[in-house]
Each structure stands twice: as C-alpha cells, then as structure tokens.
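One protein chain is absent from this view; the other protein chains keep their places.
Letters A, B, C and D name the chains as they come in the text, with residue numbers starting at 1 for each one.
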Amino acid sequence: MVPLSWYLILSAVLFSLGVFGFLLKRNIITIFMSIELMLNAVNLSFVAFANYWNMHPRVLADGQAIVPLSGHVFVFFVMVVAAAEAAVGLAIIISVFRTRETLNVDRVNLLKL
Amino acid sequence: MNPIHTVDYIRILPELVLTAFGIIVMMADPLLKPGASRKGLGLISLVGTVAAIAAVFCQIAWMHRDATFSQPGWFGMVRVDSFAIFFHLLIPAIAGVCILASLEYLDAQNIQSGEYYALILFGTVGMVLMSSAIELVLIFIALEISSISTYILACYRRRTASSTESAIKYFLLGSFATAFFLYGVALMFGATGSTSIPAIKAALTNDHPGLLAVAATALMIVGLGFKVASAPFHIWTPDVYEGAPAPIVALMSTGPKAAAFAVLLRVLFATQPTDWFWLIWVSAALSMTLGNFGALMQNNVKRLLAYSSIAHAGYLLVAFAAANETGLSAAIFYTAAYAAMNVGAFAVVSHVAAGGERYVSIDDYAGMGRRSPLLAFTLTIFMLSLIGIPATVGFLGKFYVFRAALSVSAHPNAMVGLTVIGLVNSAVASYYYLRLIVVMYMREPVSTEPLPPVSGSMRLALVLAAIATIYLGVIPHRVANSSEAGARDLEPIVNSAPTAVTVTIPAPATPAK
Amino acid sequence: MVHQILFIVFGLICVAGAVNLLIQKHPINSALSLVVVMASLALIYLLLGAEFVAAIQIIVYAGAIMVLFVFVIMLLNAGSEEHTTGSRMALMVGVPGIIILGGTVAWMLVRGSAGLGGVTIGATDFGETHQIARLLFKDFLLPFEVTSVLILIAIMGAVVLGKREG
Amino acid sequence: MTKNLNLWVIPLLPLAGAAINGLLGRRFKNSMVSAVALLFTALSFGWAAWAVYSLWPGGPAPYIETLFPWITAGKFSAPFGFYLDQLSMIMVLVVTGVGFLIHIYSVGYMAHEGGYYRFFAYLNLFMFFMLTLVLANNYLLMFVGWEGVGLASYLLIGFFFLKDSAANAGKKAFIVNRIGDFAFLIGMFLIIQHIGTLNFGGETGVFAQISHYSKEAGWGWITITALCLMFGATGKSAQIPLYVWLPDAMEGPTPVSALIHAATMVTAGIYMIARSHAIFNLAPHALEIVAIIGCLTAIFAATMGLTQTDIKRVLAYSTVSQLGYMFLACGAAAYAAGIFHLMTHAFFKALLFLGAGSVIHAVGGEQDMRRMGGLRNKIPVTFWVMTIATIAIAGFPPFAGFFSKDEILGAVFHSPYGGPVIWAVGVITAGLTSFYMFRLWFMTFFGEYKPDAELGDSQAIAPVHAAPVHAADSHGHDDGQVHGGVHESPWIMLAPLVILAALSVVGGWVGIPKFMGGHNEIEHFLAPVMESGTAGASEVAASAEHDRPATYTGESAAENSGEEWLLAGTSVLAAALGLFFAWLLYYKRRELPNRITAKMHGIYTMVLHKYYVDEGYGAIFVKPLLSLSTLVLWKGVDQGVIDGLVNGAGTASSGVGDELRRMQSGNIRSYAAWVAIGGAAVVAYMVWLGVSR
Partner (left out) sequence: MILTLVTFVPAVGALGLMLMPRNDRALRWAALIISLLTFALSLYLPLHFDHSSAQPFQFEQNVNWIGQTIHYHLGADGISMWLVLLTTLLVPVSVLVSWKSIHDRVKEFFVLLLLLEMAMIGVFLALDMFLFYVFWEATLIPMALLIGMYGHDRRIYAAVKFFLYTMVASVFMLAAIIWLYTHNPAHNFEYLAFRDVIAHGGFSSGALQWLFLGFFIAFAVKVPLFPLHTWLPDAHVEAPTAGSVLLAGVLLKMGTYGLLRFCVGMFPDQSAYNSTWINILAVIGIIYGALVALVQPNLKKLIAYSSVSHLGFVVLGIFSLTTIGTDGAVYQMLNHGISTGTLFMVAGMLYERKHTYDFREYGGLATPMPVYATFFLLAVLSSVGLPLMNGFVGEFLVLSGTFQSTMPHSMLFAILGTSGVIWGACYLLWMYQKVFFGPIHHAENKSLRDIDGRERLSLVPLVVLALVMGVASPYWMRSIEPAVVSTIPHASANARILPVGNDNMQHSAGAQAVVLSNATAENQKAKDSAGGQK
C-alpha cells in the first residue's frame, strides 16, 4: 500500500514537467504534448483522490453522501475533452504551418505590443 | 420509470433550441453551392438565437409557475435560477448581434462557410450552459465547448497569418490555463470529495477548509482568471483580439467572458471570500491599471479595445471584491453593460476594417464624422459609454460597481482605495477613448476612398447595440432589478453574501434540494 | 510492499518519460516518450484499482490521441526543432514560477495538512465499469450528452480548418 | 418738509444730452449737436439754480431726497439718494455754471474737429457724473460720480485717440485714479464695518453717528479711514504721490483741460474731504498728513511749473500747486477756506486755460511758449482776460485769488495742524506761482512773435509719454482750415472768457475777511455744514490741550487784526517779488535765463524733467511688474511649472504605457511564463494564507 501523498506528488511533478515543457520546447506540437502531459497529471490526482474518498466515505452537511467515483467520471470527461482539443488543436497547428511554413513557436510572433 | 422529468428539459430548453438550429445550419450548409454567400444560414442562425431568447422567456414563465423550477435539475447538474436566466438572456442576445455583424463581414472577407454560424450557435450553447451549471464536470465541458468553438472561429481567416497565429496563441494558452483549472478541480475534489458546487460549498463551510481547498481555489482562480482576461492572466488578450476576425472578437470579448464571470461567481462564492479578497483586490487594481495604460499608446483599434476589455474586467473584479449582494448584482449588471457597448464597438470596427481587415489603425478613422456619420455617431456613443459618461450604460455599470465597493463593511479603507484607483483609471482611460472620437470628428480624412455602405443588417446591429447602451444608461430598472434578483438567487449558494467579508464561519448552507 | 515497489517503478518510468519528452529534440521521440508516460500511468491507475480508467487511458490516449499526434508530425514532417532564443521571459520569469508553483504544491502535500493525512491507498474493488456506467448514464447524463456537442464542434473544426482552400 | 426739489433731474439732464448726442449725434449737423448739448447743460444749470434758490436762504438745508435702493445686501443698503446743503450748493453751481460757459466756448473751439458729436456727448457725460458726485447722499453714489468723471476724463483726454500719446495719457489718468479709488474703497469698507451705512445725512447717517465717537489721539480706525479717503483724494485731486497723470492729461482738447483738469473734476478730492470733515476732525494725525501733503504738492508743483515751456503744462502744474493749497486748507481744518479757493480757482484757472486755448487757436495749434511772444496786440481780448486771470492767480488784491489764498494762509498759520513753517512754504509757493504765471504772461504776449524759433532742447523737454511739441500735429486746426497768420478767436469763444474774467475779479469779494471790514459771507454760508458733524469733536477739542475749535473759522482770528494784515501783506509781497523777477528775466533781460540755467544746470535739468518722477515710477513699478508678469508668472509659472506638470504627467503616463506594452513580446512561451508566475504567486499566497490560519 502506498501513501496518498506519493501519488499526489507524482502528479505534481508530472504537472510541473508539463509546464516546463510548455515553457522550454520550441516545437508547437511538442508544446501541445506537454499540455497533454499536464492533463494526465491531473487525471492521476483525480484517480488517487477517488480512491482515497472511496476509503474514507463521508456525508455532507445536506445529508448527501459523496460519490467517490465521480473522480473517475471526471477523468473520463477529461479524456474526451482532450481528444476533442487534440483534433482541433492539430487542425489549427496545420493551418498555422500552412501560413507560416514553420512549427517553431518563437517564429510565430507577428502579433505583439 | 423515467427519472427525468419534463421540467428538466425546460431547464435546458435554450441549449436544446440552439443546438437544433446549429445542426440545421450545419446540415444546410452542404446544400448550398460552394462560393455562394451564406447570408441565408446566417439569418437562420439569427432566428435560432431569437428562438433561444424566446425559450428563455418560456423558462421565466415556468419559473413563475412553480418555485421548484429554480431548484437543481438533472441530478444536481444545472440550476436555472434568475442568476442563470440573466445570462441566458444576455448571451444569445450577444450572439445574435454578432451574427448580424457577421453577415456582411463574411462576404467582405469572402468566407463562405455555414459552419461559422453553426460554431457560433454551438459555442453559445456552451456559454449558456456554463451560466446554469453547478457541477464542475458540466462546467468544465461547457467551458471547453465555448473555448474550442472560439478557437476555431478565431482561426477563421485562415489564409492570413495573423488570424492563425491568434488562434494558436489562444488555443495553446487556453488549454494551458484549462490544465490549471483542472488541477484546481482535482485538488478541490480531493479536499471535499465532491465536484458539485453546493456540495463543495457545504463541505467548505462546515469543517474548516484545509490547505488543499485553498490551493484548489487558487488554481481555479488562475484558470478562470485567464478566461476573463484579468491581470496577470490577461496577456494573451491583445494578440488574440488583434488577429481574430472582428465579429468573433465582439463575441469572445463579451460572451465567453460573461459566462466565465458567471462561473467565477459560482465558484468563488462557494468558498470563503476572506480567502481571496486580497487576491481579487490586487488583480482588479492590476487589470485596470495595466489595461488602461497599455491602451494609452495603441494605434491599432482592435488592440486598443482589447486592452480596454482587460481594464473593464478589472472594474468588474472590483465588484467581486465587494463580495456582497450589491457587489454581485453590480458585477452581473456590468457584464451586460460591457457586452452592450463592446459588441457595438467591435461591430463598427468590423465594418470599417473591410476586406482583409486592412483598416484597423486609428488613422483609418480620421474624418469618419464626414465619411460615415452613422458609424461615427454610434461609435462615439460606445466610446462615451466605455469612458463612463453619464446617460450611458457604461457610467451606470461603473457607478453600481463603485457603489458596491464603497458599501462594504469590512476592509473599508482598502475598498475606498480600490475605488479611487478605479476612478482615476477611468479618468486616464478617457484619454484613449477620446482619441478615437477626436480623430473621427476633429481630423480630416486621410483616405478619400469612401467607406463601403453600411448594410441593413449592420445598421440593425449598430442600432440595437446603441439603443441598448443608451436605454440601459437611462432606464436601467428592469435589468438592474433582474441582476439584483440574480444576486439574491446566488445567495443560497453564497449564503455568506450579505455579511460578506467577515472572518467568522458563516451559517451553514441551506441545502439546495 | 509489492504495491510500493510497483508504484516506485512505474512512477520513475513516468518521470523518466516526461523528462525524456523535454530533452528529446525531435517531436516524434517526444511523442513516443509521452506514450511511455501514458502507458505507465495506466498501470498506476490499475494499482489504484481503476480498471476502466486504465483501459480508456490506453485506448483513447495512447491509442487515439497519440496516434493523431504522430500522424500530424508525419504529415508536416517536422524536423528536429532548431534552438531559438525567442523569449528570455520563459527562463527569467517562467522557470522560477514553475519552481515556486511545484514547490508550494509539493510542500503542501508533504506537509500533509491537506486534511487527508498520510493515508495509504491501493487497489480496491470499486471503479468497475458497471458502477461507472450507472453514474455516467444517470447522474452525469447531461454532461455525457453535452459532450456530443463538443465532439461535433471538434469534428467541424477539424473539417473547416483542415480542408484546402476553395 | 419742503416741496420736492427733484434733484435727480439736475444730473439726469446732461445724461440725456449725452445719450442723444451719443446715439444719434453722428447723423446730426454740428449746430444741432451743440444746440442739444448747450440746451441740456443750461437746463441743468437752471434747475440747480432754482433748487438752490428755493432752499435759499436758511431753507431747511440739508435737503435729502431718496429715490430707490441701488445696492442692498444683508444688513447693508445704499439707495440712490441726493443731498443738498450749502457745500453741495456751491459745488453744483460752480460745476453747472462754469461747465455751461465752457460748453459755449467749446462750440467755437471744436468747430473744426472730427468727432464733434463725440466731444459733446463726453462733455455732457462728464457733467452727469460730476453732478452725481457733488449731489450724492452717500459715499457709494459719490463713488459713482467719482469713477464716472474718471471715465469721462479718460475719454476726453484720449479724444485724439489716433495719437498714442493721447491714448496713453488717458489710460494713465484712469489707472492712477484707480489707485486712489482703491484706497477710497477700503475707506468705505471701514465705514461700513464700523458704522454700517454709507449715507451722509439723516439721523442714522455717517456724520450723525460719527459724532458719537470722540477724537482719536492715536491711529484708530477713524484715522485709517480718513487716510484712505485722503489717499483717494490725492488720486483725483492730483496730489503727491498721484499727481503724475494731470500734466499728461493736457493731451486733451483745451476746453477739457479747463473744465475737467482745472475747474471741476480735480477739485472732487477737496470736495470729498470737506464733505467728510466730520471724520477728519476726529483724526488729527490724518489732518496733519493732509496738510503736509498739500503744502509739499503746492511747492513741488510750483517749482516744476517754473521750467515748463508748454503753455498748457505750465497751467497744469499751477493747477496741481493750487490744489495743493486747497488740500492744505483742508489739512488745516479750514474747509470753508478750501472750498472758497476751490471756487475762485475754478473761475480764474478755467479762464487761464480757455485763454491759453484761445492763444493756441490763434497761433494755429502751437503750444510752446518759445514760439510765441508779442501777441498782446494781435489778440487783445485774449490778452486782457489773461492778464486779469494772471493777476488773480498771482494773488493781488482785490482779485479773487487774493482773498481765498489769504484765507487759507491765515488759517494755516493758526491751525494746530499747520503752523508757521507750513505757512511759510505756502507764502513761498505764492511767490513762485506769481513768478511762473507772469513768466508765461511775458513770454506769450511780449517780445516779438517768432513762430518758428529753434528749440534746442525740445527733445529734452519732451516728457516721458506725451510730447507736447508734437501735440499739435494731429490737433485738428491745421487740417481743419488754413491759417491766415495770427487771428483773434470768434466771439463765441471770447464771451465765456469775458464772463469768467468778471468772475475772477469779483469772485473773491464774497469772502472778504473781517479785518478788512468785509464779513466773509461764504464762511457764514458754509458754517452750518462745517459745524454740523463736529459737535462732539469740538467739545472734545475744547477739553483738549488747545482751545481752538477743530474747524477753523475767521472769527477765531478776528480780534488780532494786526497779525492778519501782516500775513496778508507778506503773501502780497511774495507775489510782487514773483512779478518782479518774471519781469526781470523774461522781459527786461531775456538772456539771463539761459545763463542761469547754464549755471545751475544740474538742478535745472532735474526740474525740467520734473524730478524724474515719471521715470522713477516707470523704473520702480511699471517695468518690473511687466517683466515679472511676462517672465516669471506667465512663461514661468503658468507655462513652465503648471502646464509643465500637466503635460509631464501626460507624457509620463504614456511612457509607462509604452513600457507596459513591452510585456507583449508576442511570444507564446513568455506569455505562458507570465501565466505561470502569476499562478505561482496566487497559489503561494493562498497556501501561505491557509497556513497562517
């Protein structure tokens, strides 16, 4: 059995690495990947928390019991969204490539000031 | 047995209507031969928005009929209270005006695709849903719907580099922020074990909120702050607004913003205002200052308006900081106020910009008073309203905001300070808005080429926006009242509202059942 | 015990993959290392007893999304990224930002004052598909339906943006 | 009380004349204009005479008439009210009478000027204001006339406005007067504050109430008030330090100089002091100062008169000096004497000016006496009237000037505020007066006529602003008609001269003092006025160290007539001396003056340049003020500091804006960096907050 905080810290680390990726990578696609990485990190904490709440069920003030599984459901929806974003995002990336002939994010800076 | 009742469908009626029309438009598009103008589809989608508004009225009627209507529906997913209703009315209206403004714009840019309108409608669905959703899952999805559709729309002039660039910037940074928001949601789920706002509210108000909750709130503020373009998360705004098609800017600077503010309200007031008071305070001050000063030297009208939208987000946050019922109603009213004037302004911009958005610098507005009195006059109205000259909605909006700010019991000095900052800012801001008026009326035109004639649809859009600006500025009772009602309805969720900023743990939430 | 070893192994693989994603110059390598991350995450999900999530993690993410990425990378045959110094900000401001951010969160979690304590969690019998299905198609019906709009938008968007001029 | 005299008609008639001429005059023929002007002046003279007659004798003077309120605010109220007592009787008769004569004279004199109607409109306007001044029943209304005459003189001095010198002189006159009025206003404020009203007469009037106060030993508010009023008077009556405007005022047409700057307006100050004697009597210090200023001005101006060669300027300085006499009289609390001299002076000085005008007219606009000479048989009438006037002003009995001047000197000698020293100065002045007057007389009428004499130092003579030598240039005579040599003026001009000459002879006889066997009617006539307000004062005075009543009256000196004879004799002697020297230098041995001037060149030039007073004022006040305003205030403070700050703020903020825009590097990664740091800040703050709880 593993302490919850391990999972959380792992997710935090992954998240930070994702942010790093966003900041440091030059290739738009890679940047997009690091966003996906961040989402995955989030998913990890969702699942971990879901598991935790499953072990420590509690009742809210208004008498409702909490639903630990909604964490899993959330992950599901995150994946759906991620898929959609991927489709659109890549499409956008393609049209950027068409107009710019480059995928280097540092070269995509017409709009400034 | 069917656990879903009719009333549940009424609760999402506008969304249904919009989706239906969206699908109709989408289906109809291939039937038209390529290269033909899509005005017809535009009109259909316009009808769609009108129908949506009608649906909202039907909801209102229902609400008056039975009190349970404004209880959570769909197993605690949505809550159609007067707060939601307000945005239900506002957002389709915005969409309608934007569509009106787009009709001639698309032809000018010769973009022939019906999906444009479909996307606007679907995006509207997302925004409308955001305002009524009370479950973070649904909020997240609705948010993504509105965001993704706007990403695509921003990219719509995809032959031009600027448009695609703005799209990619918007998309990458948007998803970046979304990730933050999600992380916040995750931590919040960890802290409370639930993703339903009332539940979270209940959990947080009962037992002492732990660190996780606070951190979660922080991260959600980051995500939503990005969506409403409040400092320091505003930085994407000017670039994106500059590149995106003008009518879409009109939409995305008002619609998603309004929706995001709605979410922010719901989320923030699920937590302890004391936690984030100073956060919002600083953010408000920063937004106003950065926005206004950034705009001072702008020569590109779209960028200028972008900065101004940052500043206005700041004014709105002042009302948030007030964090009491007057504050809420002020904020709600301000979203409408800002929408009215800003949509109008961008409508004018999108007409003047003409094919390929060539004319977007201030100098292109020189002598507008002679070249096209109507445009000049309406734009003047919008500018005055943005300055906050009395008898325009802009003034009333600011007035309500600062009234709320000065009426809070706690942090009186901080709020007075914020008010002064805001007022001084609005004085500074008057300079660059005035610049536009000055150029239009006091300079001689540089380009003798006459402006394209203002089409009927554009006229309608302008007149509607102008009328809204003036009407709300002179006789705002109805809107003000409904915004107050909205604030009051938010109260059960925000039960700590009246005694807003007090460190004492407020009374337990009245169960929203 | 086994749990911990497995967690540590897969956790390390995750981190390694993520780091590799950063240090790889060619996007295709980054993509593959991301696949690695996802796969090992799926395994960690299993450790947490979330079979369904683990499954769709493999299917949707590693299967669908990453394929899409790779496909686009091939389509645009993006070469290895050249090193440009476009933004000093990213280093001067961003990196400290990340350190503060990650640091704070991590410190907070370690300090365990999240009200959750150092509880240990692991595989349970919950998170099976039918429970999720009940939840998904009853309580979360509306979001589920709404995602259809989302997908629709995504498809339309891809079509609109992807199709050639004309 | 008695029947209503409708005093308001007296000033209003000239106003009507002014209005008619001013509005319609341009369409009138000159004859019509003069008819209107003369008619209304005559009418007002008639009405005044009737009013005086109907109060005469021993009528219930003072007669008060209140029309309607003019200014009312809070507890203060000032009505349009008129006041007729013996004092104002004299004044009103002098003003209307002399004024009428001068109107007649002007008809001839101005006949060929442009703006004929304008001239008469202004002249009537002046009459209106002057009459308001003398008839007013409160200081405020008096101030109306006071400022009004200033305006009229401004307009009339600047009548030939195409000349810069004329315009400047007019402006100078008005502004200098304003400086006096400034003090006058302060005085009024003081009166309002302490007494609450500005009305003269009536049981609640100033004089009635002031009589409740007792004489001030020190520098109380009454003294201050008196000094303020006095300073106002120095402006109007051209006393030190504000006399500078009067000589320049000679830029105006000669009749104007006669009417305004000799006979009437300039005496307003004297009138005002006499009118306020109740206040002055309570302020010994003020009286002393008045006396000192008076005698200083008298001698000072007289010396300046010695060297002037412009005929009108000589008269101007003599006017200043004579006004000094009147001031002196007031200072000696011998108001009656002052008024007496005022009257006689009005006669002979008006005569002198008109005569000078006639001379100038005769020699075709020339004003420099060195270009005249030998005119006595060319223009005999003018010569004779001038002679009479000269004798009168020089103060030879039995001409008018003698009696009034003698009255003053006697009073000064006895007065606690005068004394032998000041008396002596007065006598010397008398000598000087007679000298420079006869100098004028000789230079003008004797010797041979030399119309184009070489004026060596005309430049040097030329005063700062107005250049009298060029004064004639645009003076309409030359343009008007071609002069066939020197010629006597038409009778319409001579008639007034003759009348005034007669008055200058007999005018003094109303004031023959006791010791000469007369009984000083004028003093008796004015006694009720002068005694009126001073009841309290005199008894205090009686109890004070000296037993003389505050107000000097001939009676007090009646007993020791020997002393009186002595005093009178001395002044006559002084006059005689003056005559002798004038005869010596300007008739007998004409080369002497140049030698003398060569000898004492320094003093001469200084006197010639009027002690450089104008230059001094210019250097001390005017220039520094202008440069201060331009450089420091306008360019410095206004444009430099204030606008600098304002615009600076503008540029600064726009600079800030520019810097802020640098954040928009346009690079996605740096944007993300901003978001990250912002997020980090937010999270850190919140966690810190959570921990600190």
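The rule is short, and it goes like this: a residue touches a chain if its C-beta (ideal position, glycine included) is under 8 Å from a C-beta of that chain, and two chains touch if they have at least 3 such contacts.
It should be emphasised that the depicted structure is a prediction, and the values quoted were computed from it without experimental measurement.
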item	value
Shown chains touched by the chain that is not drawn here	B, D
Chain not shown: contacting residue from D:I175, D:V506, D:I620 or D:V691	D:I175
Full-complex contact with the absent chain, from D:V94, D:V107, D:V134 or D:I195	D:I195
Sole residue of D:W70, D:F396 or D:W583 that reaches the chain not shown, by the stated touch rule	D:W70
Where the unshown chain meets chain B, residue by residue	369-370, 384, 387, 389-391, 395-396, 399, 402-403, 406-407, 416, 419-420, 423-424, 426-428, 430-431, 434-435, 437-438, 441-443, 475-477, 480-481
Residues in chain D touching the chain absent from view	22, 26, 64, 66-79, 81, 140, 143-144, 146-148, 151, 154, 158, 161-164, 166-168, 171, 174-175, 178-179, 181-182, 185-186, 188-190, 192-197, 199, 201-205, 209, 625-626, 628-630, 633-634, 637-639, 641-643, 646, 650
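We adopt the following convention: only the chains that are shown with their structure count from here on.
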item	value
Chain centre separation in whole Å, for chain D relative to chain B (CA means)	79
Euclidean distance of C-alpha centroids - chain B vs chain C, Å	30
Shared-contact residues (touching 2 or more other chains) in chain A	8, 15, 18-19, 22-24, 31-32, 48, 50, 52, 67-68, 70, 73, 77, 81, 84-85, 88, 91-93, 95, 105-106, 108-113
Where chain D touches two or more other chains at once, by residue number	661, 664-669, 672-674, 676-679, 681, 683, 687, 691
Parts of chain D lying in touch with chain C, wherever the complex brings them together	665, 667, 669-670, 672-674, 676-681, 683-684, 687, 691
Footprint of chain D on chain A - complex, ascending	19, 22-24, 31, 105-106, 108-113
List of chain C residues in touch with chain A within their complex	3-4, 7, 11, 14-15, 18-19, 21-22, 27, 30-31, 34, 37-38, 41, 44-45, 47-50, 52-53, 56-57, 60-61, 64-65, 68-69, 72-73, 75-76, 78, 81-87, 90-91, 94-95, 98, 101-102, 105-106, 109-110, 112, 116, 118-122, 124, 126-127, 131-132, 135-136, 139-140, 143, 147, 150-151, 153-155, 157-158, 160-162
